[in-house]
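Apart from one protein chain that is not included, each protein chain of the complex appears where it belongs.
Chains here go by letter, A and B, matching the order in which they are written, and residues are numbered from 1 within each.
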Amino acid sequence: MIAIFTDFGVQGPYLGQMHAVLAAEAPGVPMVDLFPDLPPFNVRAAAYLLPAYSQYLPEAATCLCVVDPGVGSARRPLAVQADGRWYVGPDNGLFSIVIRRARQVRACVITRVPERLSASFHGRDLFAPVAAGIARGEDCPGEAVQAGTLVAPSWPDELAEILYVDHYGNAVTGVRADALEPDAVVEAAGRRCAFRRTFAEAEPGEAFWYRNANGLVEVALNQGSAAQQLDLAVGTRIRLP
Amino acid sequence: MIAIFTDFGVQGPYLGQMHAVLAAEAPGVPMVDLFPDLPPFNVRAAAYLLPAYSQYLPEAATCLCVVDPGVGSARRPLAVQADGRWYVGPDNGLFSIVIRRARQVRACVITRVPERLSASFHGRDLFAPVAAGIARGEDCPGEAVQAGTLVAPSWPDELAEILYVDHYGNAVTGVRADALEPDAVVEAAGRRCAFRRTFAEAEPGEAFWYRNANGLVEVALNQGSAAQQLDLAVGTRIRLP
Partner (left out) sequence: MIAIFTDFGVQGPYLGQMHAVLAAEAPGVPMVDLFPDLPPFNVRAAAYLLPAYSQYLPEAATCLCVVDPGVGSARRPLAVQADGRWYVGPDNGLFSIVIRRARQVRACVITRVPERLSASFHGRDLFAPVAAGIARGEDCPGEAVQAGTLVAPSWPDELAEILYVDHYGNAVTGVRADALEPDAVVEAAGRRCAFRRTFAEAEPGEAFWYRNANGLVEVALNQGSAAQQLDLAVGTRIRLP
C-alpha cells in the first residue's frame, strides 16, 4: 500500500498526476490519500501529523510525503525506513518527529535522477517513482546515510498548537493525549476546555478536548464548530496545564 | 465493490484512513467514494439520498455508510441487507428509507468488537472492517434481528426539502420525480419552478426543476447557481403542488 501525505489539497491536477505515476509504476498496489490537505508549506505541522496518522497503516506501507516549499532548491530527496515503514520525501524536517520516536531508522539519500524532472513537481517526477519502486520491493533507492546527518529542527516533543482544522471545525493539535492527565484542562483562545471521552458526553455548545482517533489532543465543540466559535486556526497556540 | 456514503467530506484524513482499512482487509475489492460529503450530522437528509444514490450500484455492492453524530454513545452498529445489497453503519435512522422501500430486508446487529476501537471514529475501526468482511463474502456479521426493531423515525415518504447543494449550485430534494406530474410546478423560496427535461431546454437564468440523474426532483438554474440566486440551502423547504 502507498499512502499519500501532502499539502497539494484534493483539488486540481496534483494528486491525480501522482496517482497516474503510481498506477503505472506499481501496478496492483493500492494507493490511498491518507492526508491530502496538510496545511500548505507547513513542514512543522506535517512533521507532527505524520507519525499520528501513519501509525495504523500496515507495516509494509510506503508513505509518499510531499510538503516541499523548497522544491527546486538544494534540499536532498530522502527515503527513510522507520520501524519497518518507509517514508519518501524531502529532507526538510518533515520526517524528524517520525525519526525521533522510532526505535529503528535507516536513511537513504535518493541519487536516482529521473529522465523527466520538472523544477516544481518532484512529488510526481522523483518521489512517486521512488515510492513505487519501494512498494514493488526495491530496497534503499540511493546512498545510505546516517540518520544523524538529516535535517533535524529543535522542535518540542509535543507541539501545543493547532495543526489542522477539519471540515466540522474540530482543531487537531500536535500534543499526544498520552502526555496529559485525563483531568487536564487545556486552554484554547482563552477558553478552558475540559476532557470529554466522546462528543455525546459534552453539553451542546460546550468546548472540550478529547483524544482523537489518532491519539492527539483535539479541541472540539459538541454540535458546532470549535474553530469558528473559539476563533482557532492553524498556528493558534494552546496552553497545557 | 465497496461504496462509501459519509459526511466526512473529501478533505482531511478521514476518507483516507477508511480506504487504508478497506485496502488492507478487502484486497482487490474496488472502493468508490459514492457520496463523500453528505450534509454534516444530517441523518435524515442522508436517509433519503441513500436509496437514490445507491440504486444503480451493482447488486453485490456493499455500502459503507457513516453519518453518525451519536458515535461513542449507545446507538447500535448495523449491517442491513436490502434487496441484495448490504448497508453497514449506525442504527440511527440512516437506513430507514432504504428499508421502507425494499422488498426484502435482513438486519444484523454487529457484535464483533474490534481490537482497536476509538471513541470517535467507528467508520474506520468498526464499520470499515465489517464492510470489508462482507465484501469478502462473509454473511451477517453479528446477531440477526427483526427489521422492525431498528430505529425507524416517522419521516414522510417524500421529503420536500433541499438535501444537498452541489458545486454548480443545483439543489437536490428528497422528493422522487415519479411522485410528481410532469407539468407540476414546484415552489422554492417563493419562486415558481416549472419542469424542464434538460438544462438546455431552460432559458438562461430561468429557475426550473428537473428529474436528476438519480430520479430526484432537483431545482436548478440554466447557466447559474440556483442556490445563490434563490437563496437555497440544506434544510430549505420546498412547496409541492
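Convention: a residue touches a chain if its C-beta (ideal position, glycine included) is under 8 Å from a C-beta of that chain, and two chains touch if they have at least 3 such contacts.
Note that the structure is a prediction, hence the values are computed from the model and not measured.
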Omitted-chain contact residue, chosen from B:Tyr53, B:Trp86, B:Phe121 or B:Trp209: B:Tyr53
From B:Phe41, B:Trp155 or B:Tyr168, residue that would touch the chain that is not displayed: B:Tyr168
Chain not shown: contacting residue from B:Met1, B:Cys140 or B:Ala160: B:Met1
In chain A, positions touching the absent partner: 8-17, 19-20, 23-24, 27, 40-41, 69-73, 116, 118-121, 124-125
Residue ranges of chain B at the interface with the undisplayed chain: 1, 3-4, 9-10, 30, 32-37, 49, 53, 56-58, 61, 164, 166-168, 197-201, 210-214, 223
